[in-house]
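The complex is shown incomplete by one protein chain, all other protein chains being positioned as in the whole.
Naming follows writing order (A and B), and every chain is counted from residue 1.
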Amino acid sequence: MMSGTALSQGRVVIKGSTTVLPVAQAAAEALMKKDPQVQVSISGGGSGDGIKALIDRITDIATSSRDIKPEESALAKSHGVKPLAHKVAIDAIVPIVHPGNPVSNLSVEQLSLIYQGKIRNWNEVGGENRKIVMISRDTSSGTYESWQEKILHGAKVSPRSQLQVSSGAIVQLISRNRFAIGYIGIGYVNKSVKALKVNGIEATAENAQSGKYPVARPLFMFTDGQPGGPVASFIKFMLGREGQKIVAREGFVPIK
Amino acid sequence: MSRKLKEIIIKNIFFLTALVSVAVLGLIMVFIFREAVPIFRVVSVFDFLFGTQWYPTYKPPEFGILPLIFGSLIVTFFSTLIAVPIGVLSAIYISELARPWIKEIFKPVIELLAGIPSVVLGFFGLVIIAPWLQDTFDMPTGLNIINCSMMLALMAVPTIASISEDALYAVPREFKEASYALGATKAETIIRVVVPAAVSGISTAVILGMARAIGETMVVLMIGGGATAIPEGIFDSVRPMPASIAAEMGEAPFRGLHYHALFATGAVLFMLTLAFNLVADYISHRFRQVGSGTL
Partner (left out) sequence: MNAVASTDTALTGVEAGLKERAKGSRSLRYFKQSVFFGVLRLSALIIALSLGGILAFIIFNGIGAVNWAFLTEFPRDSMTKGGIMPAILGTFYLTLGAILFSLPLGIMCSIYLSEYARYGRIVRIIRIGINNLAGVPSVVFGLFGLGVFVVFLQFGSCILSGSLTLGIMILPTIIGASEEALRAVPQTFREASLALGVSKWQTIFRIVLPNALPGILTGSILGIGRAAGETAPIMFTAAAFFTAKLPHSIFDEVMALPYHIYVLATAGTHIEQTRPIQYGTALVLVALVLSVDLVAILIRSYIRRKKRW
């Protein structure tokens, strides 16, 4: 018996990205209020978790903050799964520091060197004379993958960086640590942390949509082929006006 | 049905259940090793165990788990360092010194400490100890070896204390009486007679405590800090093996290289705890005290 397939009684199982999690959760709550027949169960774990769960057929929707990798596509094909991407929002990855940190702007180059462990002290980038504490996401994270691609251009993240399991955890750490740097989806930025500008450009909805902000990326929900039943309702809701309002409300950028 | 036949049947039913219990362990072993072996077609055992680069999702991926092993060993070492004195001394306290009413209260205290779920200790370390450490000692991060070791010690202490206490309790009274008769003080009796007599049980307790620490997942996941590098000091972050497995398993594609590598990590962890248990078993057999007559 597959608990993953949900065409029974309106169950929808969602797994994947912690970046997309707040959006999925808010949407699920709103949809369930509208249509009590639909029952959504949500988990995080990272984009990689979600895609893997889709391939293993233990989830209906895989949320992901990155596109599917060729290896994953191949694996899916060998399992008879056809991942279909639904772009539901645009996200900007924002480097953050403690509000007390004097640094306000870093270039892509500087961020790359910091995360490779080659720039180790804040005073090399205009801050105080303190060791930089690098906080990163672990490898299951789509945020991590995007960061690695767009900032590090494929270079290795230093093993001394502390790996956290979610954007929320990074916010929590940074808000308490005067010498740490991290990166999160724009939806997670709040008053307890300070967002840095990248190459002088601020992370805003307009800059992300126009492409000026260098670290923007789409957020996806993957399904196995064309969805039907309650899963289709959920996707439709997500892409519709109400769903996109929720996207904006959670701090992300709607796709229109 | 004759009584004898009934007895035989019952005995064999019980034997079967014992086999099932062991079969489960065997199954876990088989399963883990089976899923681990494929990684060694890509990386040699030596490179896996002693490689210092853990980049399983990189292109090309690298699978060296030395930093993870090191992380495990280091937090186990420090937590044992903290837990053994506290645990053994407390066991001695309960078994030899405490007045009956204190004993009645204190033994439950230890059991309750054992009962605290690991996630709660992880939560405590994350939310209370880490900020405190960071602020008081101006550390770069409060999620590090020392924090981790302290909370792991809290988990190991009840194991060490209760098994040691059993071992001390099992020391025959005649030993103590003989010692007192020769004029020894209570402390001398404890230190020179009782504890040595119980040493096999106490060693077993310590080793089992260590095995507990090395296998613990939630505490190291939440408090270790997650840095996959060999630490330079006790204020650095680490990522012991269980933390890596728990954090990365969800995303490793089924039967992909990363998946196999994680199972191989699990196998290494498993063999370490196996080694601990075998040593404990050996000690408790080789040195066991079979009653007071065998002096």
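As a convention for this text, contacts are C-beta pairs under 8 Å (C-beta built on N, C-alpha and C of every residue); 3 or more make two chains touch, one makes a residue touch a chain.
Note that the structure is a prediction, hence the values are computed from the model and not measured.
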{"item": "Chains in view that touch the one left out, judged over the entire complex", "value": "A, B"}
{"item": "Touching residue (missing chain; options B:118, B:203 or B:237)", "value": "B:118"}
{"item": "Option from B:32, B:171 or B:194 whose C-beta touches the chain left out", "value": "B:32"}
{"item": "Identified contact with the non-displayed chain, of A:51, A:132, A:171 or A:239", "value": "A:171"}
{"item": "Subunit B residues touching the omitted chain (full complex)", "value": "3, 6-7, 10-11, 13-15, 17-22, 24-28, 31-32, 35, 85-87, 89-90, 92-94, 97-98, 104, 106, 108-124, 126-128, 154, 157, 161, 166, 185-188, 190-191, 208, 211-212, 214-218, 222, 242, 245-246, 249-250, 254, 262-263, 266, 269-270, 273-274, 276-278, 280-281"}
{"item": "Contact set of subunit A toward the excluded chain (per top definition)", "value": "1-4, 13, 18, 21-22, 25-26, 28-29, 32, 38-45, 56, 58, 164-166, 168-169, 171-172, 175, 188, 190, 192"}
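Just so it is clear, only the chains that are shown with their structure count from here on.
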{"item": "Contact footprint of subunit A on subunit B as seen in their complex", "value": "53-59, 67, 131, 134, 140-143, 221, 225-229, 236-237, 239, 247-248, 250-254, 256, 258"}
{"item": "For the subunit A and subunit B complex, residues of the former touching the latter", "value": "45-49, 51-53, 55-56, 71-72, 75, 131, 133, 138-140, 145, 154, 156, 158-165, 173, 176-177, 179-180"}
